[in-house]
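Excluded from the complex is one protein chain; the other protein chains are retained at their positions.
Up next, chain A:
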Amino acid sequence: MAPAISCVFLVALFSTSCEAIASSDQMCIEKETNKTYNCENLGLGEIPGTLPNSTECLEFSFNFLPTIQNTTFSRLVNLTFLDLTRCQIYWIHEDTFQSQHQLDTLVLTANPLIFMAETSLNGPKSLKHLFFIQTGMSSLDFIPMHNLKNLESLHLGSNHISSIKLPKDFPTEKLKVLDFQNNAIHYLSKEDVGSLQQATNLSLNLKGNDITRIELGAFKSTIFQSLDFGGTLDLLVIFKGLQNSTVQSLWLGTFEDINDEDINFSVFDGLCEMSVESMYLQKHHFFNISSNTFHCFTSLQELDLTATHLKELPSGIVGLKSLKKLVLSANKFSNLCQINAANFPSLTHLYIKGNTKRLDLGTGCLENLENLHLLDLSHDDIETSDCCNLQLKNLSHLQSLNLSYNEPLGLKTEAFQECPQLELLDLAFTRLRVNTAQSPFQNLHLLKVLNLSHCLLDTSNQHILDGLPVLQHLNLQGNNFPNGNIQKTNPLQTLESLEILILSFCDLSSIDQQAFISLKIMNHVDLSHNRLTSSSIEALSHLKGIYLNLAANHIGIIPSGLLPILSQQRTINLRGNPLDCTCSNIYFLEWYKENMQKLEDTENTFCANPPLLRGVKLSDVTLSCSITAVGIFFLIVFLLLFTVVLIFAVKYFLRWKYQHI
């Protein structure tokens, strides 16, 4: 009898009451309380009554508003951004945006507009960005222009417009972006370009318009921030038409789906008559370049020859002596020396990424580029057993080097001796072969950022990260440590300036309490996607105010002794852990509720145990682990019964004793 009762008592004592608060389902997604709402794809025929009047940003695309008028949005007086993409709008009637004084951006993309009333855009005090992409417009007169004085960008792509001429009195003082992509503009006259004269530093996009004729002198003494003639078939027309103009950035690339003939290099003679800072010539066919091809490029700062089928550049090229930035990505070089780097002695930035052939770095191919600051050699299938001193010879000013996504590289001690000024080194996804006790990064006294993710490093080499006195940011994602354990002595201990450490996907199961002891100023530690339990938290006890990512680990119960370590941090992520929501974890669960402002991703942080609470948000769980009313009842019953049994026992014992005197 008594054992059974005590069982019931124990059950009652530990019984927990659970409570989950279900949030009511709203149709629109609230992205920022009372401010930003997303109502996309809901097939709504009107603005839902549930949206607060204070809404500022409204994403309302893919709904159904055949007619919009002054009553449609009248309630939402604080709107600054309104996206009405593909809402099947035919009519925009008088005073539709009358009460939206703050409206800044209006997106009307892909609506089959039939008519916009004269006052349909009145109301906003400072309408800055207008999107009329694919609205079936054939003339700019369609846009009511009374209230466009503050307009900064006008997007008119994919319409049936055949002239860029703005209507008389169209306000252009503040216009910075005028986008005519994919229209039917074939001719640019003096008058057309003249209508943009008031705008300063304008970016004009004419991509996907086959320009066949430009009136001579149309661009004379004009100044543009950027001009985009992407996909144009006849470059000669463009260069002739742009005579005596000044263009900061000129985009003349073409595309895979556009038939393009070999470029006739004489077209570039037109460049002698104009001033261009950056030029983009992607995907043209640049065969048989001669040393004289670029003789008119002398004023150019930046040249982009991405995917131009280049196999080599000749030596002695005239005209590129002062070039600062050169992009030769996605070409067909087989050896780095084939770019003849001596052609570009002033170069500070060089990009050769995604070469379609295996790139051999050769020896000293870039040694003339004394001013080079940035070198990108990623995605090039580079493979070498001894990198990188011979290959990067004389690049003493290099600050940023990208060798990510290559084939295995062998690194010896002081592998980057030739570039002592390096501040950023990216070796992600390139397998590194480093012999025992070698220190490849030795003497990189200025290196701040080192990305070694997925390099398959030998982390048992205690000296692998030696010689990096100012390293702030280290990414070791996807590298393994011996036995999945970071021991007290480990290669990280020398990095005393480290602020950001990424150790996600490292298959870690434990971290020694002293493992990070010399890393005193860390403020961002990512340990996500490992197999760590709560005991590893002790390794962070000396750190305060950090961002700590522990997502997707094996943390179940966090004992109360570890909670002060969490409390002293700035932000913690515990998503994707098998968190325990029973009374054995009550201290942590209480801590969690009190520290919600410290926790990241709480919407996706769920209980895994007990089965009843699996998948419930931790923030929704309320445990009551003290004695409940039922518990008190059973306790009293138990004590009463116990007393009765005790009395009987004493009585029986005394009687038995008397009988035997």
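The criterion applied here is as follows: a residue touches a chain if its C-beta (ideal position, glycine included) is under 8 Å from a C-beta of that chain, and two chains touch if they have at least 3 such contacts; residues count from 1.
Everything below uses one rule, namely that contacts and distances are computed from a predicted model.
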Name under which UniProt lists the unshown chain, selected from "Trafficking protein particle complex subunit", "Lymphocyte antigen 86", "3-methyl-2-oxobutanoate dehydrogenase (2-methylpropanoyl-transferring)" or "Light-independent protochlorophyllide reductase subunit B": "Lymphocyte antigen 86"
Given A:110, A:193 or A:565, the one touching the chain that is not displayed: A:110
Among A:306, A:391 or A:477, the residue in touch with the chain that has been omitted: A:306
Option touching the unshown chain, where A:45, A:167, A:469 or A:482 are the choices: A:45
Among A:80, A:282 or A:549, the residue in touch with the chain that has been omitted: A:282
Chain A residues touching the omitted chain (full complex): 41-46, 61-64, 85-86, 109-110, 131, 133-134, 155, 157-158, 181-182, 207-208, 230-231, 253, 255-258, 282-283, 304, 306-307, 327, 329-330
